[in-house]
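Removed from the display is one protein chain of the complex; every other protein chain stays in position.
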Amino acid sequence: MPGLLSKPAPPSEDKRWRIVEATMRRNGYAPHALIETLHSIQETFGYLDEASMRYTAASLRVPLSKVYGVATFYHFFALKPQGKHVCVVCMGTSCYIKGAGTLLETVEKEYGIRAGETTPDGEISLLKARCIGSCGLAPACVLDGVVAPKVTPENLLERLKELTGQPAAAQKNGASKP
Amino acid sequence: MPDATALYQVVTLVINGVEISARSDQTIMQAAEENEIEIPGLCHLTGLKDIGACRLCVVEVKGAPRLVPSCVTRVAEGMEIFTHSERVVNYRRTILEMLYAERNHVCSVCVSNGHCDLQALALKCGLEYVHLPYMTPRLKIDASHDRFVYDPNRCVLCTRCVRVCDEIEGAHTWDVMGRGIEARVVTDLGQPWGESETCTGCGKCVHVCPTGALFEKGKSVAEMEKRRQFLPYLTVMREVKR
Amino acid sequence: MNLDELQKMAEQEREVKEGQPQKIRVCMGTGCVASFSDRVLQALNEKCKEMGLERDVLRLEVGCLGLCSNGPLVKVDKHNTLYQHVTPEDVPTILESLKEGPGEGDICPTDLPFFTRQQKIVLENSGVINPDQIEEYIAADGYLALLTAVSQMSPTEVIAEITHSGLRGRGGAGYPTGLKWNTVAKAPSEKKYVICNGDEGDPGAFMDRSVMEDDPHRVLEGMAIAAYAVGADQGYIYVRAEYPRAIKRLKTAINRAERLGLLGKNIGGTPFSFHVEVRVGAGAFVCGEETALIASIEGHRGQPRPRPPYPAQSGLWGFPTLINNVETFANVPSIIRRGAAWFAGIGTEKSKGTKVFCLTGAVAHTGLIEVPMGITLREIVFDIGGGIPNGRKFKAVQTGGPSGGCIPEQFLDMPVDYDSLKSVGSIMGSGGMIVIDDSSCMVDVAKYFMEFCMSESCGKCIPCRVGTAQMYHLLQQITAGEATMTELALLEELCEMVRDTSLCGLGQSAPNPVISTLRFFREEYLAHIQERRCPAGVCPITATEGVLSHA
Partner (left out) sequence: MSRVKVATVWLDGCSGCHMSFLDMDEALIDLGKKIEVVYSPLVDNKVFPESVDVSIVEGAVSSEEDLHKIRMVRERTKILVALGDCAVTSNVPGMRNPFGVGPILHRAYTENVSIQPKTPTQVIPPLLPRARPIHSVVAVDVFVPGCPPSAGTIHFVLSELLEGRIPDLSQKTRFGA
């Protein structure tokens, strides 16, 4: 297998691989740096593809199946690219008892996707979070990295439509913005 | 072979009311076995590292707040152990039921029918029917390898295949992906087994597999007998070399 | 930096502070930022510039001020006024008040029980200091305990102090901290590790995040004292990836502390060295279990292993390892600084000190509170929390997250401590406290937690992997009105079995929310089963006939 005995080359010319390499170097290319390295890839490229997992395995001398086992064990790692916009519904206890389940259902129904999926046009990814720690503002969502406090199904859909640039149905009906 | 320089003492303990002696570096399961008390186990296989995962071998130890897995718990002086109390016998049966309910185990059409560790355990533990609801997941069979087949429907996630591949063969082709009820054993990056670049095709995983989840191609119902003599042999030979 | 130098620096820093002009504190806790306190700060900065007040008004970005439900919060030191629900438009009014005194604006009364009934040890600096400025921590007597310990106390004396304080682990089970330290200290090994468990995974709890974000040096100091006591020279602080702000602040804090010689080589000019690294988790609740956490730091799947051997004997890479959680370590500097007797004077006989809770759910004031052990639930819910809003009726308090239980009204006057909570089938846990009113269905709540445990189960042992999934499906049947008494009996049987046979704490405690709701709210289960009715009107019961219709 090429690249097993010598130092493997990054999967592409992309300069961003230097960031990943720096992470591995800082950890002395030790096998225990696996999670740190995967974090670095995910942070840099948004997700872990097969080539990046192979590169990690070869660089840190970790079995392929172990890399895959670790990458799929932790919910934070994504093996597929995410949509242009990301909607995270917090499913922490406070949010749940204040109706986070309905929020999730609303988005699932509106866009025909389930939590963890991305719309076919790649516009929106819907994710569930265990608890984003904004329990005082329940129910909360995170839209493209910004926490939205005290969300209702109506204003959530409206905001999503703002994000994707589509006019919101509610707006057309003259409903006021939150 | 016992190592003469090893630091162990002889301890006395009581198993099911019978006083026995054992070496302090032995597990409860080993000590019981030497005294012809059989404690059922599934993830345990002599020659592989124990992980205490299947929980079938749990026993009651007097004074201990919890049940202990006998495959990884060492004996101690004065221990009083009950390997077949009503409570653990019932729990064992439920654990087996959980396995039968978790995947799609249809013994009558299985290559391992009659040669299956899970089936044998069910018989030993008096499991006549499964009172838990069957979960019937839909799982794809992987027949891409030219000599072997992986049928996740019959997998019990004991990880014997993972361990034998890592510890004995040294290839680490198998590992577990996902978690919880979604966990599966996979080869390499989850691609078909036949495309694995690390698999040496040695077949050790097939033969340590307790059920018909891993089997040789061409075997029909009840034809797949597992051969495991190699495992103690390899283990002993490696120890001698060391 | 040695002890004298540290004290001198603290003195100077305090003098500078005294001589400083007007101070306005803007809460930059995650809760307030989510309510756009960053925009408030920006407006404040712009306005000050515009009015030429840049030098006269010191704008401080502080950590959580506690009352998240009323954020964004802004505090004006001069007349000790707390503004709530602040928007950028309120900024002129606030600046005006520096001259005129507080008049207009949405002012939050600071004599609310929410503030007055608290007693702050762990959170003493939260909302007071800027967490990115080590000098501010030092001015608040920070690192005094560490340098005192390493230069004037023996490791044995440090452990004795912790033991006498009666501090118990704040992560869940409440194991005596001194005892744990002693075991690690006695373990014969050249190499030892200290790990801080910052993998706060309970849904509805964010105390540890706040401490790490608002006062990171306190945690690091606690870890360093522990390392000195047990003889470790390397530490890891394992933080959830979901807490990017905490990760950043901790990394900054480590950097600053190393530069001042308060961490790293030869701390305080003594032979004691201690290096800390941040390790980022990746979204697995089970990594809060100590053996799984160790596996994760080693780069493996976060699966627990059977204990013994305990990490205190064989932990990270097989070496003796001390693991405590964030809040436990955060208590340590105060104990060393103020003495074991002072700490032991707070709380109840068996539960000493204070506990930080994250009070959320159906109460008027939600947020972060720190209260002495032994306070009653009623005081927390009705005095501090301000009672149940919207004219609803109190139903239960859920503590301990997915490993805990629901406590009904008849136990509201029970003192909050480890043993009392345990006696009613719940646990202290890491400190989530969710108030539930009569608009919630207890079966639905139990189902929620079971779904959590099911998807967080690592899958290694059969009882937890399959048992949680089976129990979740049974609860689904019950909430859908498809279950019979057979399913209920099966559910109860599985609760017991999963609790007794699972490998780690996650599985062993997964049935707790079901067990406790069955114990106190059995009639709600029966209503779903026998009358096909959800008393709270939460569950959509559609089934018309028996189990087969949806099978």
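Order as written gives the chain letters A, B and C; numbering starts at 1 within each chain.
By our rule, contacts are C-beta pairs under 8 Å (C-beta built on N, C-alpha and C of every residue); 3 or more make two chains touch, one makes a residue touch a chain.
The structure presented is a predicted model; accordingly, all values stated were derived computationally and were not measured.
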| item | value |
| --- | --- |
| Sole residue of B:Asn90, B:Asn113, B:Ser144 or B:Thr235 that reaches the chain not shown, by the stated touch rule | B:Asn113 |
| Touching residues on subunit B - with respect to the absent chain | 100, 104-110, 113-114, 119, 122-123, 126-131, 133-134, 136-139 |
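Heads up, the rule we're going with is that only the chains that are shown with their structure count from here on.
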| item | value |
| --- | --- |
| Selected pair, greater C-beta contact count between A-C and B-C | A-C |
| Centre-to-centre distance between subunit B and subunit A (centres being mean Cα positions), rounded to whole Å | 36 |
| Between subunit C and subunit B, distance of the C-alpha-averaged centres to the nearest whole Å | 39 |
| Contacts with 2+ other chains: residues of subunit B | 176, 178-179 |
| Contacts with two or more other chains, residues of subunit A listed in rising order | 66, 69, 73 |
| Interface residues, subunit C side, partner subunit B - complex | 284, 301, 305-306, 308, 454-463, 465-470, 473, 490, 493-494, 497, 500-503, 508 |
| Sites on subunit C touched by subunit A in the complex | 30-31, 33-35, 67-69, 71, 201-206, 209, 241-243, 279-285, 296-302, 358, 360-362, 366-367, 398, 401, 432, 434, 436, 440, 445, 448-449, 452, 456, 458 |
| Touching residues on subunit A, where the partner in the complex is subunit B | 1, 50, 53-54, 63-69, 72-73 |
